[in-house]
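Got a structure here, written out as structure tokens. Questions coming.
The complex appears here without one of its protein chains, the remainder shown in place.
Letters A and B mark the chains as written, and numbering starts fresh at 1 in each.
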Amino acid sequence: MKLEKGFTVAVGVDQAWAWLTDADAVASCISPDLRRPDGERVYSGDVVIAHNGAALRCRTNLRPLELDDDEHVARLKLQGRELGGAALGTGVVQGKLNAAEGGTRVTVSADFALAGSGSASPTLEQVAVVALDGFAKRLADQMQEQPRQEAAALVGASARAASGQRLKAVEPAAAPPAGAAPSTARPQAPAPSEQPGAVAAAPADRAGALGQRLGERAPLVGVGALLGALLMLLLRRPKRRSTVEIRYRW
Amino acid sequence: MSSETTTKPRRRASAKARVPYVGRPLPRVEDRPLLVGAGGYVDDFERPGMLHAHVVRSEVAHGRIRSIDVAAARRLPGVEHVITAADLPPVEIPVRLFPTDSSNRTLQPPLARDRVRYVGEPVAVVVATDPYLAEDAAAQVAVDVEPLVPVLDVEQAADDDAWLLHPQLGTNVIDRVTVGGDEAEVARLIRGADVVVRKRFRLARQGAVPLETRGLLAEYDADANALTVWGAAKVKHFNRTILSDLIGLPEASLRLIEGDVGGGFGARGEFYPEDYLIPWLAREIGRPVKWIEDRRENLLALNHSREQQWDLELAADREGRFIAFRASVLWAQGAYSRTHGSVLLPRLILLHASGPYRWQAFWGEASSVLTNKTPAGTYRGPGQYEPTFVRERMVDLVAREVGIDPAEIRRRNIITKAEMPYDSGLLDLDTGLPMVYDDGDFPLVFEQLLERCGYDQLRADVVRRQRAGERVGLSATSFIEMGNPGVFEQARVEALPDGRFVAHVGIASVGQGVETVLSQVAADLLHVPIEQVAVRYRDTATVPEGQGAFSSRATVWGGYAVAGAIRALQERAVEVAAERFNAVADEIEADGDSVLVPRGRRRRRVPIAELASEGFFRYEPGSASHVLTGGNVALVRVDPGSGDVVLERWWLAYEVGRAINPLTLEGQVRGAAVQGIGGALLEAFAYAPDGQPLTTSFLDYALPTAAESPNVEVLLVELGERREGDPLSGAKGGGEGGIIGVGATVANAVADALGGAAGELTELPILPETVQRLAALQAPAARGGAKPPMRSAS
Partner (left out) sequence: MKPAPFEYRDPRTVDEVIDVLAEHGEDSKILAGGQSLVPLLNFRLAQPAMLVDINRVEELSFLRCSAGVLTIGATCRQATLEQSIFAQARWPLLGEAVDLVAHSQIRNRGTVGGSAAHADPAAELPVALSCLDARFNIRSASGTRTVGADEFFSTHLTTVIEPDELLVSIEVDPPPAGAGYAFCEYSRRHGDFALGGAAVQLADGEVRIALLGASDTPLRATEAEQALAGQQIDAETAAEAGELAVREVEPTGDIHGSGEYRRRLTATMVKRALLLAADRDGREAA
């Protein structure tokens, strides 16, 4: 099953990219129930969705797969299981940024394999789209509020983290050169030449910490969690007896 | 049934067209708990205060034990007990099947006494509070061994001047058995024949390798003087008897309990050294002791099988009609005679040598030979897989020699229906009486196989592809299976007040679906939904005796035992009803789960459970053995560059009389075929020249996986006669047939693909190296299609 949702935020691609690769920030505007235990890179939690008066709980976990700084593509693996049900979903969620008029076009797509249930109901798919719209709006709001200075710092750290994982010093050459970006122009993005300076101005500890975090953490985790929850909603079937019958064995 | 009218309304329920469960492809009742993780394998069982044992095993293939120092191991914290042979009474594990004087002089003690004879032989046991500690301590046990020359090759071992494993025997040849008539007459026939092919064949050591390793948990209750052992399988009543003898407790004090069993295949469930050691330790220490075999141990300690060498001469006339064969077989028994003794396998091998073919005469001998390797026993299709490989290879070589198609030569030699009853010249394993083939239709099964696969078209395609340079090959082989051995089987059927029935049986489950098929039989006889029937087989305490699960016997033997017990239950109910309702017993009729008692012009239906609680039956029909036949067709492609063999298509026909459950039977047949493919292409227990085993993990002992498995198209041929009221009528014990012809079929197809080098293909498994080498001997362009020139085949 494939789902896709696009929206535009009024910030530059690099700024949006930096924001999206800060997993904790994105996750926080989706569900406070997702946790990442110290030292783990998998986010997990029981996400609850209320729909038509019924609450659906699903155990969701997310794991980052890959980051492509050049193409601004981030992918993560999502797995979900309905609590108390037999439905399972697993697949890949992708976020892709493109420069667009008025800012950055964010395209979120999900490709899922589902097991243990029938086909998704159109009504619930509708609900998924509506929910995704809500998320898009909150995400856009958050992105607009993000101070420019900090965003720039994030971008610099991101570039540095990508340049070989050596976290000693910020090398200006490590910032994404304009030539490395997609040929589609990024009119709203901060000029690349501004970035090294901005990075240098950022507090060293902040930059260092982010450098460690970026790349390892789930980007777009919130999107994934939302989609995971929605998928579980789609998967939900008429309630069945779910206790396992254990026969007398001996 | 047409006499049923509305005047007997109560009979309607049972008489209305009830579709019998027998014959239906019902999913297994066993599956759900296994699939949802609710099964109970031996390692799932725990007892309070349980200790863990680790067996210290010989690291030397052959040697004299100078000393075993256990002091360092004993000192480690958490170690409760360490034993060696010196701590045990002088017991040995007896032969279960066909003991001989020689086999009784080559028995295995539970712990090696003065000599070690294979790598993996138990020499000591450490018991600790934790399995890790036990293994740590085991590493501290110092076994000082003076090495002796290891005897590894079966032919060298059989030499008069070979180093001896058991000097008191004076030879390494434990026993020798023969089959057939006058050896001199056979030799004369062979001398005078137009076509004679002579070959030596070798089969590597292979084994059952069940996915669940063995394990035991033993607990002794001193107050009750009762010993309970979890982890039994296959032949738990036999093992109870053996354990009772060895450990000196009456059988009534022993309970052997089966958990779910993750594969048996003949090897799991036999009585091994650990089956004595762990209960002995539990009694000695007074605390429950658990032992779970690890994979390395499993590959060293569980019975091996299959290793043998054949010298075979086969004579035929110019039309490819067989005249006679003469076979000499060395069966590599390994270091000891175990529960299968020293003559069972040689006998089985010779019993299956002549196959479904007509011979003027044949003669064969087979010897069991000691070598410094893990002792051998039966493994799925024992003594069937190997002679079928050898015979069917020879048949194809004769076909090449006389220039006819492999299918055609078989047509000319397979015993026809018109020739039945046909005296096979063989003697029944259990009764010793002459075996007469009087059942089945061998040519019909073979022709149905050829028809199903479209053999002629396949052959034409293969010839076309070969001419285009592809190394493809086609084979069609035939096999025979002496099935369903045994002496007796017991069952007890209980009627519960709520209308359910419980059948307690003495057979075992090794994962083959026994509960399902016996439930089908019982439900049909009792006229109840299958959900109202439960089959219990796990505990020696519930049925006095039982022979167990081997040689595909569980369905038929267990089924007739259950049927008899149901009949006994019904008879008892009739008796009680006669008394209670003051009726004449002859006028009371048993009808499934009820009896019908005359009441005026109508009849009263009384549930059995209100009249009788249980029925018991011992099925002991004399011999119930029978012959099954079948065949395989395989289309293979060979990569001459790598030596890879790709199984493109596979068809398997199997005459089973009647299939009680075609779904479980087909599943077993497919599984068996895949296991046979492992034997044909992948599996071999290898040893270094010093007797060190080289295959001690799944990295080196290569089992086939789904990726190596072709889609096996199974054709079940049901020729069994159906008798009213007997749901088992016509059924034969099936399941193993899937493996029997596989080695032969792969080998013949690869040989066909290799063309002129085919005669060199005389070993199993077929290694890529061999295929690569033979493929290079003759390029495909030099081949002449289906009838290549034949070199001297000897």
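Note that a residue touches a chain if its C-beta (ideal position, glycine included) is under 8 Å from a C-beta of that chain, and two chains touch if they have at least 3 such contacts.
Bear in mind the structure is a predicted one, so any value in this text is a computation, not a measurement.
Counted over the whole complex, the shown chains touched by the missing one are A, B. Of the candidate positions B:T695, B:T745 or B:T762, contact with the unshown chain belongs to B:T695. Here the missing chain is touched by one residue of B:D294, B:D430 or B:D726, and it is B:D294.
Residues 38-41, 64-71, 73, 75, 77, 92, 159, 161-166, 174, 176-177, 180, 212-213, 215-217 of chain A touch the missing chain (whole complex, contact as defined above).
Not every partner is drawn; the one left out touches chain B at residues 131-132, 135-136, 139, 294-297, 639, 641-644, 681-682, 684, 686, 694-695, 697, 699-700, 702, 704-705, 707-708, 767-769, 772-773.
The rule is simple: only the chains that are shown with their structure count from here on.
Chain centres here are Cα means. That of chain A falls 55 Å from that of chain B.
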